[in-house]
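Quick one: the structure is below, questions incoming.
Note that this complex is displayed minus one protein chain, with the remaining chains in position.
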Amino acid sequence: MVQGEFVMTIEEIYKKLRKSFGGTILESDLEVLEPVVGIEPQSIAEVSGFLKNEPDLKFTSLMCLSSVDLDEENLQVVYHLHSMDHNHKIILGVIIPKNAAKIPTVSGVWRTANWHEREAFDLMGVEFEGHPDHRRILCPDDWEGHPLRKDYVVQEMYNGLPVPYPKEEDD
Amino acid sequence: MIQAEYYNIFVKIIDQLAVLDFLPPVWKFILASVIAALVFFHVIAIFALVAIWVERKVAGHIQDRLGPMETGWHGVLQTLADAIKLLIKEDIIAGGIDRRLFVLAPVIVFMTALAVFVVFPVGENFIVSDLNIGILYIVAISTLVVPGIIMAGWSSNNKWSLFGAMRSAAQIVSYEVPVGLAIVCAVMAAGSLSMQTIVESQAGGFWNWFIFSKFPFGFIAFFIYFVASLAEINRTPFDLPEAESEIVAGYMTEYSGMRWSFFFLAEYGNMLAVGAIATTLFLGGWQTPISLLSFIPGPVWFTAKTMFLVFVHIWLRWTLPRLRVDQLMYMCWKVLTPFAFVSIFGIGLWMTF
Amino acid sequence: MQSVNQYFLNIYIAIKSVLIGMSITFRHLFTKSVTVQYPRERLPIPGTSRNLLLNKIEDCIGCDQCVRVCPVNCITMDTIKVFPEDDLGLASDGSKKRLWLPRFDIDMAKCCYCGLCTYPCPTECLIMTDEYEYATYERNDLVFKFTDLDPIQIAELKEKDHIRSMEKEKKKLETAKQAAAKPGKNGGKSGEGT
Partner (left out) sequence: MPEIKTDDVYIELGKHPKAGFATDDMILQMGPQHPSTHGVLRIECVTDGEIIKKATCHIGYLHRCFEKHAENVMWQGVIPFTDRMDYLASMGQNFSYVITVEKLMGIEVPERAEYMRVITAELQRIASHLMAYGTYGMDIGAFTPFLWAFREREYVLDLFEKLCGARLLYNYMWIGGVSHDVYDGFAEECMSFLDTFERVVFEEFNPILTYNKIFIERTANVGILSPELAIDYGITGPCLRGSGVDWDLRRDDPYSIYDRFDFEVITGKGEMGTVGDCWDRFMVRVLEMIESVKIIRQALQQMPEGPIMNEKIKKVIRVPAGRVYGRTEAPRGELGYYLISDGKGRGPNRLKARSPCFSNLSVLEEISRGCMLADLIAIIGSLDIVLGCVDR
């Protein structure tokens, strides 16, 4: 399975992406441990399709799709890609504002993204445009708020039941 | 009135009791029948108690554990304790179900299990009623279990129950065919439908039993009967109607307590019944295998052979996985039925020449 | 012909595999069972086992490390700083005890038996024992209280601590006031010592 000669370093992949997509690939710091390549939100689906189908990239598997509460204003969606054919990796990051957290879906590119995006929507409130089954996945359908946001406050009552763990009374 | 030679053992006993001379013969007959029914009810109940204990112990030891150990010596009273628990449990009848059918279903299932016991030749003179169409009676009565199970499944108003009932009905009705054909083999060999006559025609050592005497056709017929009867009584590997991992508990899903234990009793009663039928038809009934051992009375032989078959049922249950619906039907129609015809043909030739 | 062969082969394989399975299960009917009859026989508990938590309170110096590391917050600890006139003695490893412990509760109903609390304990007074049968009828009975002070003592200590903190507060206020009034001069000596 492993074909060492095709392995590309992150710089090479980055350069290739810059050549094909230009400005939608943001300036990224490639010196740190596991660098994240920044992408403009609207072009993530195209970039993903390119990364999957380009013969010398072949990022066939999406390892992980994470949503990150970056700071007060922004959320980030991080895509960990891996190529089983060439055994190289890349990490994409898309920064989106909290108040308009919308991003095109990549579930058409990798079907594993379907559930991961639902999870990101459920727990972090990132909306994925064009997702075939855009529902909550882990929390109940009528749950309020998105628990993994840093400013999340748990609701008091859910369907007539108190939600937070009752505080211990000091004896 | 029934002819004198068919008077069963209970009628004979009551005839000989001087105390009851004031009763007219009809009443004596009715009294004898009631006693017979009660006796067989208790035979089934006690057998079920023992069989459940044996099943649990066998299961335990096969699985490298001990099974029940707490109640009585090695847990012999465990089933009794469970029975008492089941009796005193709350009788739950869920909402939205058809009450009358729901209540009636376990009774029907249990009654059919009970009714077949009438014609088992336990010993030479030990039979409740030696009907001249005994085996036909068994086939006819045992089919009545299907409406009982369908009633249970339908009235429960539960999809799993309905699944179980439909599977069970399909399975029992289909497997009537190989069972019937296998029985025909024995009937052809004996030349009679009477259970007692079938046993008598296998007298004189184990080589005269139909399983060996008409080898290999007798053996094939016995094998087909044994496998198909497993399916008839919903035992593993044909326990699809109550397949726990697929459809929860099948037609018994909504039942609990006493009503559920009736189904349970019926299952063990049926195990005893098919064991007894196989013994009668193919293993020589109460006949001794070799004349040296003829000092052992017939009922002991009959019970021993039946129990061995019941043990094999239990043993198979803890060995095998379960078939799928289509594979079950494949096995019935494409494997067992053709082979049953082959064996009928073979026995027919054998009897001709 | 192929399929006819396959048909008979299938029947043969089915019967054979059933018989193999039956022979294996039959052998197991007579092997020794591996289970034990629990309340009467017990398996030995290895020394490393992690069960009921025990705090040897006379050794506890109230360092709060176990409380901080506990992932499920099952340890509750109150401390009162020791008063100058009291001497609590030394813990077994020689470190000086500087805190009263009016409360050291472990809620075993919450405990997840991870053992993280026993690792940082400097005096090794918080340990996991091999006691594993402590079922109770009340959930509150699972809160194990380890303090060696009786309620009257605790009340006294709390009272004293309250007075001390009030005085400290007062002193601080005074210092601030004096510092505001006369910068550079030390004052408020009368407030010291109770």
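Residue numbering begins at 1 within each chain, and the chains themselves are lettered A, B and C in the order written.
To be clear about the criterion, contacts are C-beta pairs under 8 Å (C-beta built on N, C-alpha and C of every residue); 3 or more make two chains touch, one makes a residue touch a chain.
Everything numeric here is computed off the predicted structure, so don't read it as measured data.
Undergrad: If I'm reading the header right, one chain is hidden. Which shown chains does it touch across the whole complex?
TA: A, B, C
Undergrad: Using the document's definition of touch, tell me which of B:Glu70, B:Asp91 or B:Glu244 contacts the absent chain.
TA: Reading the full complex, the residue touching the unseen chain is B:Glu244.
Undergrad: Of the residues listed, C:Tyr7, C:Phe83 or C:Tyr113, which one is in contact with the missing chain?
TA: C:Tyr113
Undergrad: Footprint of the hidden chain on chain C, which residues?
TA: Residues 10, 13-14, 16-18, 20-21, 24-25, 28, 34, 46, 48-50, 65, 68-72, 112-116, 119-120, 128 of chain C touch the chain absent from view.
Undergrad: Which parts of chain B are in contact with the chain that was left out?
TA: Within chain B, the residues that touch the unshown chain are 59, 62-65, 159, 163, 236-237, 239-240, 243-248, 318-327.
Undergrad: Can you list where chain A touches the absent chain?
TA: Looking at chain A, the ones touching the missing chain are residues 1-2, 32-34, 36, 60-64, 66-69, 78, 80, 84, 87, 91, 110-112, 114-116, 119, 123, 136-140, 147-148.
Rule of thumb we're sticking to: only the chains that are shown with their structure count from here on.
Undergrad: Relative to chain C, which chain has the most distant C-alpha mean position?
TA: B
Undergrad: Compute the distance, rounded to whole Å, between the mean C-alpha positions of chain A and chain B.
TA: The separation of the two C-alpha centroids amounts to 63 Å.
Undergrad: Can you check how far apart chain B and chain C are, centre to centre, with Cα atoms defining each centre and the answer in Å?
TA: Computed from C-alpha means, the inter-chain centre distance equals 59 Å.
Undergrad: Inside the complex, what are the residues of chain B that reach chain C?
TA: For chain B paired with chain C, touching residues are 58, 60-66, 69, 315-316, 318-320, 335.
Undergrad: Where on chain C does chain B make contact in their complex?
TA: Residues in contact with chain B: 11, 18, 21-22, 24-26, 28-35, 37.
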